[in-house]
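Note that this complex is displayed minus one protein chain, with the remaining chains in position.
Labels run A and B following the written order; every chain starts at residue 1.
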């Protein structure tokens, strides 16, 4: 007797009642679901942040319906969609790239529809709160077992909007990547994975010395590279010492033991970095 | 087999454990309830904010028991109350105006009592945490089906404390209103509704030009009016452009497409505004 799972991720914030209203709408339609909030504090309008957080979370969540709303284009022609994954999840949200990193990771897209069927929306659909009027009701009806195909016309997965995320470039002796995300600890997550680093520099052992060159703008003076060590874990670095490590998702991450790496190393999203080994 | 719903709204914040303690007390008495947090990040002591957020949320929540605690007068003579609404909800909290906007919207007040009965409080009642000691236990016992009348003596609804909220004034060719609330996107919600604007200015179409005159203090120089357009939705405005629209609750709202209107237009709660049409 397991309750079907619906997870929620938005940039609505926890002060305002929007996230709670989505939960209320869902419980009004499907009282027996298990609700799980992934985050409602995604930075406003940051679709890529939301996409990454979904990508991180979904492999650790039970199969379910996952609603995500970071939606600067609400009320425009952008499509509301539901996407079935290879694992059996259904992802619900705007067609703006938010859902696809996670869909790819959960076994790829096996079907997608545009959410047009009025029977699975609230009676009144506002122009600014589709989380409440379109996405939450769709998720609740999906959790009750309504077939995906009944929500609207099929969508060709090839036509879904994809976010432009620069790919890491492993070259001989260096790895080029970008800052993807700074978490609430100040840890700096890169677009590259630990596997990319091995491909570029060979296998590393804890304590190997690296330089991180940060490209801070075309005309600006090139800053001095950051010198730090490859570490298996935070605790191998002294308190306050920077390190590069493989985070718990396999991603390369710059950190400072018990400190804030983004602040200490002055790193922000989208900066390009070049990693080289010096010993 | 639907679990009874208890919703919670407080200004206790999410760092401290007070909200969780209320949940714990409720589950200890009524283990089978469905708990739904509307918000615990209401700004400290802002009764009107809490009242508005309840007003927004309740129509979208299932019928249930709704506990709200924004309670600067805790420990004084202000009464703890429970209020039954026309829809069948019970609202629980301090008699300081917090509950009445929502109660009016949910069908009005059909009964009210003062929460005096010791059997439905914790054994020890502190002077500073009635959320834990009085309101959470009352909500849990209500959700278990204890009749409202058993919690204490009836209260005349006319005597319940009401918040002073200035009414919008539609006049010939202008609408006078006040800033009611700034949400976490920086959207500026007014005391007036879209219907009030129609009454004052006639029906508007997207793109109609408006001026918003802001009265920033009696003796201060009158600031230049804000010029903007009426829009059906954010996306009709250019990114960074201000707009006036009907929010998803029917209320007039100043916004900036993908921006922070309160910051950009320097608007804060309680400022009086006058809206006129210029074409």
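Quick note on the criterion: contacts are C-beta pairs under 8 Å (C-beta built on N, C-alpha and C of every residue); 3 or more make two chains touch, one makes a residue touch a chain.
As the structure is a computational prediction, the values presented were derived from the model and not from experiment.
Novice: Which residue from B:44, B:162 or B:209 sits in contact with the chain not drawn here?
Specialist: Only one listed residue reaches the unshown chain, and that is B:44.
Novice: From the list B:27, B:148, B:165 or B:277, pick the residue that touches the absent chain.
Specialist: Looking across B:27, B:148, B:165 or B:277, the contact with the absent chain belongs to B:27.
Novice: Name, in rising order, the residues on chain A that touch the hidden chain in the full complex.
Specialist: Contact residues on chain A toward the absent chain are 1-3, 5, 7, 9, 14, 34, 36-43, 53-54, 56-57, 60-62, 183-185, 232-236, 245, 247-248, 258.
Novice: Residue-wise, where is chain B in contact with the chain that is not depicted?
Specialist: 12-17, 20-21, 23-25, 27-28, 31-32, 44-45, 72-76, 126-129, 132-133
Please note the rule applied: only the chains that are shown with their structure count from here on.
Novice: So, what's the distance in Å between the C-alpha centres of chain B and chain A?
Specialist: Centre separation, chain A to chain B: 32 Å.
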